[in-house]
Each structure stands twice: as structure tokens, then as C-alpha cells.
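Take this structure first; my questions come after.
Apart from one protein chain that is not included, each protein chain of the complex appears where it belongs.
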């Protein structure tokens, strides 16, 4: 039984992580932690997330700057924390020998200037950045088995890359035309906090961060091609639906696309391919899957990928990575 | 043309007021004001409420402590402000001769201890409290015509009283049994502000303030009978639906109830009575009406009242009161 | 391993049943059936409910009038069918020795005239009606262990009775005043079908069936006291929240109420009692619990009960009853 610690369990992804780990047969929630400054410190997780009442009633322990004692008591750490917090905390837990799954963006892109440019801070841990394995689980199976630091990709990059990576790697796309990713995310993607923009009466479908969202360079960096990425806020709590418009190379057929996806995902239990049609958001909300469907007309290809942003886009993928890392069945505790 | 000032126009009710006044043929928006400390000071109203773009683009003027100069420039003031702010501001505008419509609770109940008990402050303006006319428009027509300070009732009290007052005044209810008011309000009732409780992912149907909500004593005080009042937050932006369960006096029939309502509201254009059935929320959202329907079985009576909390429960009723006060048609600018 | 059949799996409760049974260690889905006339016959369950893709892809078998062959192949039958269909089918499966869990209203009230009066048909199976056990799981534990026909109560009656039964049985309520049950249900309660009233643009909060809903007499019959029951349609897919206003006997305190609930439910894993506060709908959606909280002021008691109408109000309670019936842990496959 692996002792696990969730830091940042007060948030939506943290609560989902706690629910998964609570039913995991080989992992145990040793502790839940939040920043010592958090107003939630000392509360029970179920005080914040009432659906967990009677399921995970553990207290949220205030965590100070020195985590060395805490680190000794756990084998595995999930960081569901802000980018800067993860940046600082990960090396401390790693130094103590913990295996760390970071759900923030702090270790996702191994490029010198990425963090100063898109995250507004200078990265201080280039060594760990270089060693971190990007936890896009379907594509990093081998690397994950030996990783100590796993940078779990977030919601938009997971859906976008799972949809595009087979096509890019398979050489099916016309390089002249950038894929156009239009994605709509539920409000939980903005985190659990008081915010006018996330308040019930203010939310309505709208694009944001056009040409400036930091997930664009993350997606482009990992795919190796440029993309146009336009995120939208949707009037729903959970889920992401990405509609991706691509240009195929001349001569590439719908059958080629289908075969390409089949080869990539036939043995991947958390990617569900659609033989016909494309997914609706409701197919994935509350579930750990990424669903993918597509349509072709001439050289035009439209791929639709849907996932629960808090699950395959966060907590479920983190647990999936942990399952792979420790040799368990990939879907353990997830289905 | 009456020059009007809206204080607190940044909020949801304030924006609705601005939209109504903008199309009023005899009232003119002289200025929109917010607290000098507000982060919204200096912005245009349409920056905050994009639906008003091109309709009301006036700036939100920062308003300091001394409002005497401002008061000289306007005839009519609408206070869409917090209770304490209205409490302080109203007398200043009144002293300058303005007619004041206060949408807060600061002048609604003429009882010595009401404010210390339910609002947490000592009322300093007992003279104005005594002179204020309670703006339940259908019932205060005559008094409104000569009022200088009108305390416009809010959402729950308006729906509850419009439903119950004819029955109480008509002596139709069994005094042994308190009416049970179950009401569900949209999230806009909590105001326009960053708040975890109002955030999209946190909102779901739930009761709050059971036995402790300050609208219970307001309703009871004005009706002259005790009531049980249980407010709920609903997962919608706008509207209130109140389901009220009463006991009729022995012998009172459905026809008696219908006649009672008919007598009370036959010439009141903003109360719509249902001959059969009861209203759904959608009947009133975006409209200035309070809709009322009922059903009787034996001595049991269930009345359902629905209104838009920001309109008949706030802005529309304020304009309705102003229309009555200044001798215009009651529904001017509202329909 | 028990072989189970779900009849009516195409509906929302049926799909939830399938998901539970799919992960049950001691029950196996032998077949899914729908009426031979159904347009869904022959489709896979996951064609109708895409969230089940890859989880339950079994076909919906068309079921004719003669079910004797089918009945021989299964041990347990769940009827998620219309009242009349259950009325006819249950005896056939019972005759073949199956244990039948009926989620319809067809066997819930053992009274001669109940069905002609409230359901519009004459009940033909008075013998089975008399033998049926009402599956309010927390209260029928012993009877369930030997039942062959279990009439699983639906959403409103489950929430209402779980909230009221301890108080009634404990003699805490003032008999002069009928409890007032105001309940709001999600749209899934209306079933999976094309219907103008259930269409997205038509749904808004509204009462329906005032004084005439058939769940009122069901609740009253099983509790043994009259109640006023006012159901509402809410603008959400799943869940029920019931706000119940009662009068306590003189001298009964909040502590008495708390103790009463504690005694009733302390060892019942699917009822969660709130020490303070009352439940919000979000606490139970997607979960098999009924959550109960209350507040007292003088002789007035307000109890709030929340559950997922498709789970504790349907599928989860059916599985809970089955678990009790066959000696498994009550919560097996549910948590």
C-alpha cells in the first residue's frame, strides 16, 4: 500500500483525486494538505465538497514551508497546486525520494524561456524540468514507468494532443495549414475560488485568451507543429469539447484517418474512438475517458475530442499515470 | 423631464433601472454613481453590463461623502446600494429636496429594534423611517403620490405579500396555522460580486437562512400575521417562485379566493392572475409582472407567485412607484 | 453469480441500473430488454446512453408477450418499466421463480382502490400486491430478506419518507398540522422521451400536480398520516430536494429530533445526517445517498432531504434492496 499525499485537495481536481485514491486498492490517502495561509486549513475535505461527506472526511492540514517531515511519511505526492507553488514544492518532495505527480503547468515544457514568457516566473529547477516526464498517459507509457516527476498535462492540451498526435506522427496533415482548435471548457477549469468572472450570473459562452493562452505553446511544443488555439468558457460546470479543423495531405482518406486512430488507441482503455459520429459532452462528464470522433470531406478533416476537464484533463490522468508508474492496471480505481 | 440619479448602478438591479430610465419619456438619467472606493468607478456602465453597449454607455461617477452638490442637480434618486449605504445617503438627498427611491432594506420597517436585530446596525434616522412609504406599489397607490422617501420592497417580500395580502386583509385565512412560504430565488439576488457561494460550480438548489432570514420579519410586520419563510437558492440567474401553503377558514371556497384576488388586482396591470393553473418561472423572467395562481383542496390553499427578482422584485417596482409618484401611467417604460 | 435481467434499460433509471450491475461482483447482466415495439430495440445500450460506451455495450433485446423462456435464464429481474407494463410482467417472472425488483408504482400500495383511483387501471394481481415488500431499504431490512417481489419506491416518496418516518414513528409531530412537503425534482424524473414539457426551452421552475399527484397518497399511506405534497419541476437534470415544514408536539426539542434521526439512521450507510445545516442538491447528484438536515424554531421544524432521483430515488435503492435480499453488503457496487 502506497502512502499518498494530496497538496491542494481543496480545489476541484484535488477533491476528485481524493475520491479516486479513496477507492484505490493499492494507494492510501495519508494526508490532505493546503497552504498554511488557506482559509480552508483545518476544515474537513467534505466541509468544502459535500458530495464527499462520509467518504473522505479527512482534515486539510496546513502545510508550512518546511515539508521535509511530511515528505518522509509519504511515498507519492499529488500536487494540485498553483504553478508557482508546484514549482517550489516539487523539488522538496523529490529530494525526499517521493514520486511526484504535478497537475500544474510548472514542469510541462522543457524549454528555457517558456516559463518567463508564458507563466511570468523564472524557472529555478531546470534539472527537474529536464527529467520530468510529460504525463500524456497514452503516449508516455514506457517513460512513465521509471519517472520520479510526472508533469500531468491539463485539460485543453490533453484533449488537443490526444486528437492530433496520431495524425501528426502519422504524417497525415498538410503542413501548410495550421490546425484550428476551438475548445469550450466548463467553469470548473477556472478553479474553486471567489471570482466575478466565474460567478453564476456572469458566465456565458465566450472566447477568451485569443492568441495568448499559454496552452497554445504547450500544445505546439509537444506536437511539434504550430496550431491555432481558441479557448472558450462554457455555461456548464465540467467538461471540455474541442472541435479541431485540419487539412489532410492530398490523397489521405477517411479510412486512413480511422486506421491511424485505431493504431494509436486500440489498446488504450481511456480513449474511446467513435466509428461514426462525434462525441457530445455528456458522454464524458464524470468519467475518465477522452472520446474522439471525426468526419472527412475532401481534404478537410474535423476531429472532435471530449473529456471531463477535472478527470481525463486532471485527476483521472494523474491516477492513470500513477497506475502505470507503479505497475497497476491503467484504469484501477478509475472505472 | 425629471433628472434622475442612480446610485449603485454597477449592480444587477441598478443596470435594470438604467435600462428602464433610458427609455422613459419623462425621466432622464442625469448621472450614474458608485462609491468612490469602487473598482468600477470611472468605467462605463456598458463595460460592466455588455448588453447595455450602445444603449447606456454613461460612466459610473465616483461619489464621495459629500453629495450636496450632486443632489442639487437631480430631482429623483434611486438608491440601489447596500443597506448601510442607503441608510446614510437617503437623508442627504432628502434634505436637498430630492425624491428618493431606496431599493435597500434601510427604510422598510418602522420599528425601533428591527434594524439592530436583523440588520446589525442602529438606525439613526427614525424620523425618515416613520415618513417612508413602503413601495408595495399595488397597495400603496395613494400614499405614494405624496411620498418623498419610498422604501421599495425586495424580491421575496414583494412576491409573498402580493400573494398573501388579499387573503389576510379579506379574512380568509385560518389564524391558527401560519402560512408556509417556500421560495426559490435566482443567483442574481445575491448581487454582483465575487463570492465563492455564487460561483457557477458551487450553486445548486439549496435552502438557506432557515428561520433566520430578515425577510421573514419584514413580511410578517407588513402583513400583520406570522409566517414561516424558507428561502432557497436556485440554479438560475433571475426570478423568484414562491409556493405558499395556507389553511383557509372553514367554509371559504376556491371561488372566494378567486374573488378576493380579483377584487385586489383587477385594475393592477403588473399583477397577472391565473384563472387556472399556476405560473412557471419562465412566464415572468425579463418582465415587470408578478404572476399569481392558486389551487384549493378542502381547507388547504396553495398559492404560487412568480416574478423577476430584479424587476418586479426591484427595478421595475421602483420605476412603477416613481410612475405613481409623479402621476405617469403605472407601466410607463416597463412594458 | 446471479443472472439479472433489466427490462426497460433504455430509460434513465435503467441505464443507471446497468452501470451498477456491470460493476457488481455477484450480479451479472444476462440481458437488457425493451418492448418489442420500442424504436430502441436492437440498439446497444451505449447508443442511447453514450456515457456507457465501452462499459455496457449490450444490445436491447426486443421482448414479446411471452417471457417464459427469458425468465428461465435469469435469477433476478429489474423492471424499469411503465406502471402498466410492470403490473403485467411481474407475475410472469415471479411465476418462473425470479426475484423481481419493480421500480414502477404497480405494487407499492396494498389498497384495493388505489390503482383505479390514482393510476387509471384496475389491479389484477391482488395476491402479489399483498405479498410485495415496499423497498424503502432503511426500513424494510428484515422483510426484504425473504421477499420475492420488491416494490422499490420512487424519488419523491423515498426522500419524503426517509425524512418523516422517524418523526412519525417516534411520535414527535403535532397531529393537528399536516406536514407540508415542497419538493423540486430534476427533469429526468419525467423519463427519457420526446415531450414538449421536458424540452430544454420549456423547462423552468414550476409546481405541477398540486393536490393531485399520486405520490401524495403513497406517502400518506405508508407514513400513516396525511401530508400536503407539492412537487415542482426544476431546471436541472438530476436530483430531488424536499423541504418539509412540520409542527412538533409541544415540548419536543431540536435535540429530540436529532436523537430521533440518529437512532433511525446511525447504522444506515446510505442516509447521511447533517449535524448542522441542511443539504444542497449538489451533495447527492451522482451518488446513492439521501442526505437529511433540519432546523427547529419553537414548535416549527423544517427538514430538508436531498437525493439523486435516479439513484437513491430509483436505481441505487433497487440495488440496495437486492444487496439486502441476497445477503450482500448494502452498499456493494454503489460506492
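Going by the order they are written in, the chains are A, B and C; count residues from 1 in each one.
Operating definition for what follows: a contact is a pair of C-beta atoms (placed from the backbone, for glycine too) under 8 Å apart; a residue touches a chain by one contact, two chains touch by 3 or more.
These numbers were taken from a predicted model, which means no experiment stands behind them.
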**Options B:152, B:280 or B:301, residue touching the unrepresented chain** = B:280
**Asked** Of A:28, A:61 or A:245, which one is in contact with the hidden chain?
**Response** A:245
**Fill in**
Considering the complete complex, of C:68, C:199 or C:297, the missing chain is touched by C:199
**Complete:** It is residues of chain C that touch the chain not shown, namely 12, 186-188, 192-196, 198-203, 235, 237-238
**Asked** Residues on chain B that touch the omitted chain in the whole complex?
**Response** 23, 50-51, 53-55, 269, 272, 279-280, 282-287, 289, 291, 335
**Request:** Considering the whole complex rather than only what is displayed, give the residues of chain A touching the chain that is not shown.
**Result:** 177-178, 180, 182, 184, 202, 204-207, 210-211, 228, 230, 232, 234-236, 239, 241, 243, 245, 278-282, 285, 295-297, 300, 302, 304
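Everything that follows uses one rule, which is that only the chains that are shown with their structure count from here on.
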**Message:** Going by average Cα coordinates, which chain is farthest removed from chain C?
**Reply:** B
**Prompt:** By C-alpha centroid distance to the whole-protein centroid, which chain wins?
**Reply:** C
**Complete:** Averaging C-alpha coordinates per chain, one finds the centres of chain A and chain B separated by a number of Å equal to 46
**Request:** Could you put a whole-Å number on the gap between the CA centroids of chain B and chain C?
**Result:** 40
**Residues of chain C touching at least two other chains** = 279-280, 282, 285
